[in-house]
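One chain of protein is taken out of this complex; the other chains stay put.
In order of appearance the chains are A, B and C, and numbering begins at 1 in each one.
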Amino acid sequence: MKIFYFAWMRQRIGLATEDIARPDGVATVDELIDWLIARGDGYAQAFVKRDAIRAAVNQDYVPFDHPVADGDEIAFFPPVTGG
Amino acid sequence: MKIFYFAWMRQRIGLATEDIARPDGVATVDELIDWLIARGDGYAQAFVKRDAIRAAVNQDYVPFDHPVADGDEIAFFPPVTGG
Amino acid sequence: MIRVQEEDFDTGAEIAALTADNTAIGGVATFTGLVRDMAPVDGSDRPISAMTLEHYPGMTEKKLAEIEAEANRRWPLDASLIIHRYGRLEPGDRIVLVACASAHRQAAFDACEFLMDWLKTDAPFWKLEDTDAGGVWVETRKTDATAAARWNEPAGGE
Partner (left out) sequence: MIRVQEEDFDTGAEIAALTADNTAIGGVATFTGLVRDMAPVDGSDRPISAMTLEHYPGMTEKKLAEIEAEANRRWPLDASLIIHRYGRLEPGDRIVLVACASAHRQAAFDACEFLMDWLKTDAPFWKLEDTDAGGVWVETRKTDATAAARWNEPAGGE
(Lines give C-alpha, C1' and ligand atoms only; values in the text may rest on other atoms or scores of the structure.)
Protein backbone atom coordinates (compact mmCIF):
# COMPACT_ATOMS: atom_id res chain seq x y z
CA MET A 1 0.00 0.00 0.00
CA LYS A 2 1.19 3.51 -0.81
CA ILE A 3 0.12 5.99 1.86
CA PHE A 4 0.04 9.78 1.47
CA TYR A 5 -0.23 12.39 4.22
CA PHE A 6 -1.08 16.03 3.64
CA ALA A 7 -0.90 19.42 5.36
CA TRP A 8 -0.42 19.27 9.15
CA MET A 9 -0.73 15.47 9.16
CA ARG A 10 2.30 15.34 6.86
CA GLN A 11 4.17 17.73 9.16
CA ARG A 12 3.37 15.76 12.33
CA ILE A 13 4.27 12.42 10.79
CA GLY A 14 7.34 13.87 9.09
CA LEU A 15 6.60 12.06 5.85
CA ALA A 16 4.65 12.93 2.72
CA THR A 17 4.38 9.34 1.57
CA GLU A 18 5.46 5.83 2.48
CA ASP A 19 5.10 2.30 1.12
CA ILE A 20 4.03 -0.40 3.52
CA ALA A 21 2.93 -3.98 3.13
CA ARG A 22 -0.57 -4.45 4.49
CA PRO A 23 -0.04 -5.49 8.14
CA ASP A 24 -1.70 -8.62 9.50
CA GLY A 25 -5.11 -7.87 10.94
CA VAL A 26 -5.50 -4.63 8.96
CA ALA A 27 -8.46 -4.93 6.59
CA THR A 28 -10.09 -1.49 6.83
CA VAL A 29 -9.09 2.16 6.94
CA ASP A 30 -10.01 2.23 10.63
CA GLU A 31 -7.72 -0.69 11.40
CA LEU A 32 -4.94 0.91 9.38
CA ILE A 33 -5.27 4.09 11.45
CA ASP A 34 -5.05 2.05 14.68
CA TRP A 35 -1.95 0.33 13.36
CA LEU A 36 -0.33 3.64 12.32
CA ILE A 37 -1.06 5.30 15.68
CA ALA A 38 0.69 2.44 17.42
CA ARG A 39 3.85 3.18 15.43
CA GLY A 40 4.69 6.30 17.40
CA ASP A 41 4.08 9.81 18.60
CA GLY A 42 4.09 11.57 15.23
CA TYR A 43 1.32 9.31 13.98
CA ALA A 44 -0.63 9.61 17.22
CA GLN A 45 -0.42 13.41 16.94
CA ALA A 46 -1.48 13.31 13.29
CA PHE A 47 -4.57 11.20 14.03
CA VAL A 48 -5.48 12.83 17.34
CA LYS A 49 -8.66 14.43 15.95
CA ARG A 50 -9.66 11.21 14.31
CA ASP A 51 -13.23 12.29 13.49
CA ALA A 52 -11.96 15.32 11.60
CA ILE A 53 -9.58 13.37 9.35
CA ARG A 54 -10.62 12.43 5.82
CA ALA A 55 -9.47 9.27 4.10
CA ALA A 56 -9.21 8.49 0.41
CA VAL A 57 -8.59 5.12 -1.19
CA ASN A 58 -7.46 5.19 -4.80
CA GLN A 59 -8.27 8.91 -4.92
CA ASP A 60 -11.87 8.62 -3.79
CA TYR A 61 -13.22 9.70 -0.41
CA VAL A 62 -14.13 6.66 1.68
CA PRO A 63 -15.67 6.01 5.10
CA PHE A 64 -13.35 4.48 7.71
CA ASP A 65 -14.95 1.04 7.39
CA HIS A 66 -13.78 0.89 3.76
CA PRO A 67 -11.47 -2.06 3.00
CA VAL A 68 -7.79 -1.55 2.26
CA ALA A 69 -5.68 -3.92 0.18
CA ASP A 70 -2.12 -4.25 -1.06
CA GLY A 71 -1.74 -2.10 -4.13
CA ASP A 72 -4.13 0.57 -2.85
CA GLU A 73 -3.23 4.22 -2.84
CA ILE A 74 -4.40 5.49 0.54
CA ALA A 75 -4.40 9.12 1.67
CA PHE A 76 -5.08 10.81 5.00
CA PHE A 77 -5.62 14.52 5.32
CA PRO A 78 -7.25 17.24 7.39
CA PRO A 79 -10.45 19.00 6.23
CA VAL A 80 -9.76 20.69 2.92
CA THR A 81 -9.47 24.46 2.55
CA GLY A 82 -9.18 25.15 -1.17
CA GLY A 83 -11.25 27.40 -3.38
CA MET B 1 -42.29 69.80 -21.53
CA LYS B 2 -39.70 67.77 -23.40
CA ILE B 3 -41.07 64.36 -24.35
CA PHE B 4 -38.98 61.33 -25.38
CA TYR B 5 -40.21 58.15 -27.09
CA PHE B 6 -38.16 54.96 -27.34
CA ALA B 7 -38.04 51.69 -29.27
CA TRP B 8 -41.26 50.78 -31.12
CA MET B 9 -43.11 53.74 -29.59
CA ARG B 10 -40.57 56.03 -31.27
CA GLN B 11 -41.06 54.17 -34.56
CA ARG B 12 -44.87 54.36 -34.43
CA ILE B 13 -44.92 58.04 -33.50
CA GLY B 14 -42.14 58.81 -35.96
CA LEU B 15 -40.35 61.06 -33.49
CA ALA B 16 -37.65 60.48 -30.88
CA THR B 17 -38.38 63.68 -29.01
CA GLU B 18 -40.57 66.75 -29.13
CA ASP B 19 -41.13 69.93 -27.10
CA ILE B 20 -44.67 70.85 -26.23
CA ALA B 21 -46.25 73.39 -23.93
CA ARG B 22 -48.37 71.69 -21.28
CA PRO B 23 -51.87 71.59 -22.80
CA ASP B 24 -54.84 72.95 -20.86
CA GLY B 25 -56.45 70.25 -18.72
CA VAL B 26 -53.31 68.06 -18.69
CA ALA B 27 -52.02 67.73 -15.14
CA THR B 28 -50.95 64.07 -14.98
CA VAL B 29 -49.14 61.49 -17.10
CA ASP B 30 -52.47 59.79 -17.76
CA GLU B 31 -54.02 63.00 -19.05
CA LEU B 32 -50.96 63.66 -21.21
CA ILE B 33 -51.34 60.21 -22.78
CA ASP B 34 -55.02 60.90 -23.53
CA TRP B 35 -54.05 64.21 -25.14
CA LEU B 36 -51.27 62.60 -27.23
CA ILE B 37 -53.53 59.76 -28.44
CA ALA B 38 -56.00 62.36 -29.67
CA ARG B 39 -53.27 63.88 -31.87
CA GLY B 40 -53.35 61.05 -34.39
CA ASP B 41 -52.88 57.50 -35.50
CA GLY B 42 -49.14 57.18 -34.78
CA TYR B 43 -49.70 58.15 -31.16
CA ALA B 44 -52.76 55.91 -30.85
CA GLN B 45 -50.69 53.01 -32.18
CA ALA B 46 -47.84 53.79 -29.82
CA PHE B 47 -50.08 53.84 -26.74
CA VAL B 48 -52.34 50.96 -27.78
CA LYS B 49 -51.05 48.65 -25.06
CA ARG B 50 -51.35 51.38 -22.48
CA ASP B 51 -50.90 49.10 -19.44
CA ALA B 52 -47.58 47.83 -20.80
CA ILE B 53 -46.06 51.27 -21.33
CA ARG B 54 -43.70 52.74 -18.77
CA ALA B 55 -43.45 56.43 -18.05
CA ALA B 56 -40.58 58.43 -16.59
CA VAL B 57 -40.64 62.01 -15.38
CA ASN B 58 -37.27 63.68 -14.99
CA GLN B 59 -35.60 60.30 -15.48
CA ASP B 60 -37.46 58.47 -12.72
CA TYR B 61 -40.14 55.83 -13.21
CA VAL B 62 -43.55 57.20 -12.24
CA PRO B 63 -47.11 55.89 -12.03
CA PHE B 64 -49.58 57.36 -14.50
CA ASP B 65 -51.24 59.54 -11.86
CA HIS B 66 -47.95 61.40 -11.42
CA PRO B 67 -48.22 65.16 -12.12
CA VAL B 68 -46.58 66.71 -15.17
CA ALA B 69 -45.45 70.32 -15.40
CA ASP B 70 -43.81 72.66 -17.87
CA GLY B 71 -40.06 72.12 -17.73
CA ASP B 72 -40.43 68.39 -17.05
CA GLU B 73 -38.53 65.81 -19.06
CA ILE B 74 -41.09 63.08 -19.77
CA ALA B 75 -40.39 59.74 -21.42
CA PHE B 76 -42.59 56.92 -22.67
CA PHE B 77 -41.25 53.51 -23.56
CA PRO B 78 -42.09 49.81 -23.87
CA PRO B 79 -40.96 47.29 -21.24
CA VAL B 80 -37.17 47.30 -21.11
CA THR B 81 -35.04 44.46 -22.48
CA GLY B 82 -31.45 45.28 -21.53
CA GLY B 83 -28.94 43.21 -19.63
CA MET C 1 -18.50 52.35 -11.05
CA ILE C 2 -20.86 52.39 -14.01
CA ARG C 3 -20.18 52.91 -17.69
CA VAL C 4 -22.56 53.10 -20.66
CA GLN C 5 -20.61 52.86 -23.88
CA GLU C 6 -20.70 51.86 -27.52
CA GLU C 7 -17.23 50.29 -27.56
CA ASP C 8 -16.27 46.80 -26.39
CA PHE C 9 -14.56 46.19 -23.04
CA ASP C 10 -11.71 43.94 -21.84
CA THR C 11 -13.22 41.71 -19.15
CA GLY C 12 -9.90 40.65 -17.63
CA ALA C 13 -8.55 44.19 -17.46
CA GLU C 14 -11.80 45.44 -15.91
CA ILE C 15 -11.74 42.78 -13.19
CA ALA C 16 -8.05 43.40 -12.50
CA ALA C 17 -8.64 47.17 -12.23
CA LEU C 18 -11.55 46.56 -9.86
CA THR C 19 -9.44 44.62 -7.39
CA ALA C 20 -6.12 46.46 -7.83
CA ASP C 21 -4.67 47.93 -4.64
CA ASN C 22 -7.21 46.26 -2.38
CA THR C 23 -5.88 42.98 -1.00
CA ALA C 24 -8.82 42.73 1.42
CA ILE C 25 -10.92 41.43 -1.47
CA GLY C 26 -11.49 37.70 -1.25
CA GLY C 27 -13.19 37.22 -4.56
CA VAL C 28 -14.96 38.68 -7.55
CA ALA C 29 -18.18 37.37 -9.06
CA THR C 30 -18.91 38.48 -12.60
CA PHE C 31 -21.48 38.03 -15.30
CA THR C 32 -20.82 38.76 -18.95
CA GLY C 33 -23.84 38.86 -21.24
CA LEU C 34 -23.30 37.97 -24.89
CA VAL C 35 -25.38 38.36 -28.03
CA ARG C 36 -26.93 34.99 -28.89
CA ASP C 37 -27.23 33.79 -32.48
CA MET C 38 -30.84 32.67 -32.02
CA ALA C 39 -33.84 34.47 -30.62
CA PRO C 40 -37.41 33.36 -29.96
CA VAL C 41 -39.78 35.11 -32.39
CA ASP C 42 -43.48 34.26 -32.09
CA GLY C 43 -42.68 31.11 -30.18
CA SER C 44 -39.97 29.62 -32.38
CA ASP C 45 -36.22 30.25 -32.44
CA ARG C 46 -34.92 32.21 -35.40
CA PRO C 47 -31.34 33.04 -36.29
CA ILE C 48 -30.34 36.64 -35.69
CA SER C 49 -27.63 38.40 -37.68
CA ALA C 50 -27.25 41.48 -35.48
CA MET C 51 -28.81 43.39 -32.61
CA THR C 52 -29.17 47.10 -32.03
CA LEU C 53 -29.36 48.30 -28.46
CA GLU C 54 -31.18 51.57 -27.90
CA HIS C 55 -31.11 53.31 -24.53
CA TYR C 56 -32.21 56.50 -22.78
CA PRO C 57 -29.05 58.57 -22.30
CA GLY C 58 -29.12 60.30 -18.96
CA MET C 59 -31.74 58.08 -17.34
CA THR C 60 -29.63 54.99 -18.04
CA GLU C 61 -26.63 56.37 -16.16
CA LYS C 62 -28.86 57.66 -13.37
CA LYS C 63 -30.63 54.32 -12.84
CA LEU C 64 -27.42 52.29 -13.08
CA ALA C 65 -25.75 54.47 -10.46
CA GLU C 66 -28.81 54.12 -8.19
CA ILE C 67 -28.96 50.36 -8.42
CA GLU C 68 -25.21 50.02 -7.92
CA ALA C 69 -25.57 52.09 -4.74
CA GLU C 70 -28.45 49.84 -3.66
CA ALA C 71 -26.32 46.71 -4.16
CA ASN C 72 -23.60 48.30 -2.04
CA ARG C 73 -26.16 49.03 0.67
CA ARG C 74 -27.44 45.44 0.67
CA TRP C 75 -24.12 43.60 0.56
CA PRO C 76 -20.63 44.27 1.96
CA LEU C 77 -18.93 44.94 -1.37
CA ASP C 78 -15.40 46.24 -1.72
CA ALA C 79 -15.95 47.25 -5.33
CA SER C 80 -18.55 46.93 -8.05
CA LEU C 81 -18.77 47.62 -11.75
CA ILE C 82 -21.53 47.74 -14.36
CA ILE C 83 -20.64 48.21 -18.02
CA HIS C 84 -23.51 48.18 -20.52
CA ARG C 85 -23.03 48.68 -24.23
CA TYR C 86 -25.42 50.20 -26.78
CA GLY C 87 -25.45 50.40 -30.57
CA ARG C 88 -25.05 47.63 -33.11
CA LEU C 89 -23.75 44.26 -31.91
CA GLU C 90 -23.28 40.88 -33.54
CA PRO C 91 -23.72 37.34 -32.20
CA GLY C 92 -20.95 36.54 -29.72
CA ASP C 93 -20.35 40.20 -28.89
CA ARG C 94 -20.25 41.28 -25.26
CA ILE C 95 -23.30 43.30 -24.16
CA VAL C 96 -22.89 43.74 -20.45
CA LEU C 97 -20.45 43.12 -17.63
CA VAL C 98 -21.37 43.10 -13.96
CA ALA C 99 -18.61 42.51 -11.42
CA CYS C 100 -18.88 42.50 -7.62
CA ALA C 101 -15.90 42.15 -5.31
CA SER C 102 -16.19 41.22 -1.66
CA ALA C 103 -14.39 39.52 1.17
CA HIS C 104 -17.42 37.22 1.21
CA ARG C 105 -18.11 34.89 -1.69
CA GLN C 106 -21.88 34.70 -1.31
CA ALA C 107 -22.20 38.49 -1.06
CA ALA C 108 -20.32 38.85 -4.35
CA PHE C 109 -22.56 36.26 -6.07
CA ASP C 110 -25.80 37.64 -4.66
CA ALA C 111 -25.00 41.24 -5.56
CA CYS C 112 -24.02 40.18 -9.08
CA GLU C 113 -27.30 38.29 -9.59
CA PHE C 114 -29.28 41.18 -8.09
CA LEU C 115 -27.69 43.65 -10.51
CA MET C 116 -28.23 41.40 -13.55
CA ASP C 117 -31.87 40.77 -12.59
CA TRP C 118 -32.39 44.48 -12.17
CA LEU C 119 -30.72 45.36 -15.47
CA LYS C 120 -33.17 43.04 -17.22
CA THR C 121 -36.27 44.63 -15.74
CA ASP C 122 -35.47 48.27 -15.00
CA ALA C 123 -32.54 49.61 -17.02
CA PRO C 124 -33.88 51.67 -19.96
CA PHE C 125 -32.46 49.60 -22.82
CA TRP C 126 -34.32 48.07 -25.76
CA LYS C 127 -33.04 45.38 -28.10
CA LEU C 128 -33.93 45.31 -31.77
CA GLU C 129 -32.92 42.03 -33.38
CA ASP C 130 -32.26 41.58 -37.10
CA THR C 131 -33.89 38.25 -37.95
CA ASP C 132 -34.72 36.66 -41.30
CA ALA C 133 -38.24 37.93 -40.60
CA GLY C 134 -36.94 41.51 -40.33
CA GLY C 135 -36.24 43.71 -37.32
CA VAL C 136 -37.95 42.45 -34.17
CA TRP C 137 -38.09 44.27 -30.85
CA VAL C 138 -37.25 41.83 -28.09
CA GLU C 139 -40.13 41.23 -25.71
CA THR C 140 -39.86 41.14 -21.96
CA ARG C 141 -39.66 37.66 -20.54
CA LYS C 142 -41.86 36.78 -17.60
CA THR C 143 -38.96 34.84 -16.06
CA ASP C 144 -37.00 38.09 -15.82
CA ALA C 145 -39.76 39.75 -13.80
CA THR C 146 -39.94 36.68 -11.54
CA ALA C 147 -36.18 36.72 -11.06
CA ALA C 148 -36.19 40.40 -10.15
CA ALA C 149 -39.14 40.01 -7.77
CA ARG C 150 -37.20 37.67 -5.47
CA TRP C 151 -35.10 40.63 -4.28
CA ASN C 152 -38.23 42.36 -2.97
CA GLU C 153 -38.87 39.65 -0.40
CA PRO C 154 -38.78 40.67 3.26
CA ALA C 155 -35.37 40.64 4.93
CA GLY C 156 -34.29 37.12 5.77
CA GLY C 157 -36.28 35.70 2.89
CA GLU C 158 -33.23 35.44 0.68
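As a convention for this text, a residue touches a chain if its C-beta (ideal position, glycine included) is under 8 Å from a C-beta of that chain, and two chains touch if they have at least 3 such contacts.
If you're wondering where the values come from, they're calculated on a predicted model, not measured in any experiment.
K.L.:
Please work out which displayed chains the absent chain touches and list them by label.
P.N.:
A, C
K.L.:
Pick out which of A:G25, A:P63 or A:G83 touches the chain that's been left out of the picture.
P.N.:
A:G83
K.L.:
Which of these, C:G12, C:G43 or C:G134, touches the one chain of the complex that we don't see?
P.N.:
Only one listed residue reaches the unshown chain, and that is C:G12.
K.L.:
For chain A, which residues touch the unseen chain?
P.N.:
Where chain A meets the chain not shown: residues 4, 6-8, 56, 59-61, 75, 77-83.
K.L.:
Can you name the residues of chain C that touch the chain not displayed here?
P.N.:
10-16, 19, 22-38, 91-92, 103, 105-106, 108-109, 112-113, 116, 147
Criterion: only the chains that are shown with their structure count from here on.
K.L.:
With chain centres defined as C-alpha means, what is the inter-centre distance between chain A and chain B in Å?
P.N.:
Spacing between the chain centres: roughly 73 Å.
K.L.:
What parts of chain C, by residue number, touch at least two of the other chains?
P.N.:
none
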